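Only one protein chain is missing; all other protein chains are in place.
Moving on, here comes subunit A:
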């Protein structure tokens, strides 16, 4: 709509401007002819010329004075020549380059009155010569047929030149249309394509039979402009449609990426920290997905840690209560049993009392384990020779192993030193070896202890070729009170892990069900550096 209104307004302005320019050009054309009339009047009024025109006998040559006057007229850049017809002459005399008379039949040229003279012609331009017309005047009057007259042969291009300012290159070409209905260009030739179109603009006659035509050349220049205009409208519509489609596509894509994230976030909010979030996504959505996934993992660690801390706190309280409530009566019972045992003579009863005493010690051990787990002793790190620790454990455990038909093997290794609490390390290794032996009670087998240094860590691995642990149980091995043994407390490995962590290390469990279990203790390497951080 805007475009249509704009075009209409433009056409209206253009039309009014064109009309004004046409009126100006018509005036220029009339003025040009009027100036030639003045020149003609001046020539005809020269006494010698006037006298010769009216009195010369047939074939009488003009006098030198007359010739001089005629030659003077020829100096005008707008004139080709002069034609004179004295009253008693049959035919006019031409003072004109003969070439200009090629293909001209004077009696067939149109006659147009103008001011107090007449226009004969134009003689239209041909391939070999330009066009021209005669502006004639009779000192004795033109009606009905002039007896004597003098005419100026006027350059047609000088007349048509008056309309050249109407030219709009590539858009409009001004033409002067002659009485023969032949258009002439501003430079005085007949255009190659003189066909008229509906868009041509014709002026009123500036003299009878002569008018200006503005020939529409629009297509070469305006055609592309029109195409460009419609092209722009089409482009704008296309762009709008493309934006809508693009928005829709982006919205769908966003929805496809964001919806899994929302669902994931909802799952996390509902307490499911284990299901991974959908982390596929482009650019910002991808970053957001990764951030959310990191958040999920941290939350899981945090929650787990908080649960662990809480569990440990509760266990600590419980252990302290148990220790207090159980150890004291047990101490009384133990003292009492020992006292009674010393006075008992019956060996059977004494055996029973010893058995009670032994069980009291076992209960005490369990309580001690509980206390150790709930209130771990702070690690005091020192340079620890791991080979020594392993050898000590081997010596201690060899007898037990032998008893159960198990071979305990220490793979030799050059000395390696860890930065840890040696007692706690020994406790861990002992616990791991004993666990391995217990795992193969009654079936025999082999327990292998390996040590190695890699990077800035020292590794001690204890592996057996027993039944191993299922994948389900593997992740729960270090949880307190988790055990696969019928008489286990489920605190051994929990304490080992606790001790390992207290020494800046960790425990790693690898097992294939039916092929044994391998537990690896990792400890920081002793770096022979005095400033080594104390654990």
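Everything below uses one rule, namely that a contact is a pair of C-beta atoms (placed from the backbone, for glycine too) under 8 Å apart; a residue touches a chain by one contact, two chains touch by 3 or more; residues count from 1.
Everything that follows uses one rule, which is that contacts and distances are computed from a predicted model.
Chemist: Which one, "ABC transporter substrate-binding protein", "sulfate adenylyltransferase", "Cyclic dehypoxanthine futalosine synthase" or "Beta-barrel assembly-enhancing protease", is the UniProt name for the chain you do not see?
Modeler: Its record in UniProt gives the absent chain the protein name "ABC transporter substrate-binding protein".
Chemist: Which of A:33, A:186 or A:447 touches the chain that is not shown?
Modeler: A:186
Chemist: Tell me which residue among A:45, A:255, A:280 or A:391 touches the hidden chain in the full complex.
Modeler: The single option touching the absent chain is A:45.
Chemist: Tell me which of A:19, A:34, A:97 or A:470 is the one touching the absent chain.
Modeler: A:97
Chemist: Using the document's contact rule, name the residues of subunit A that touch the chain not shown here.
Modeler: 38-39, 41-46, 68-69, 71-72, 74-75, 77-78, 97-100, 125, 127-130, 155, 157-158, 164, 167, 169, 185-189, 192
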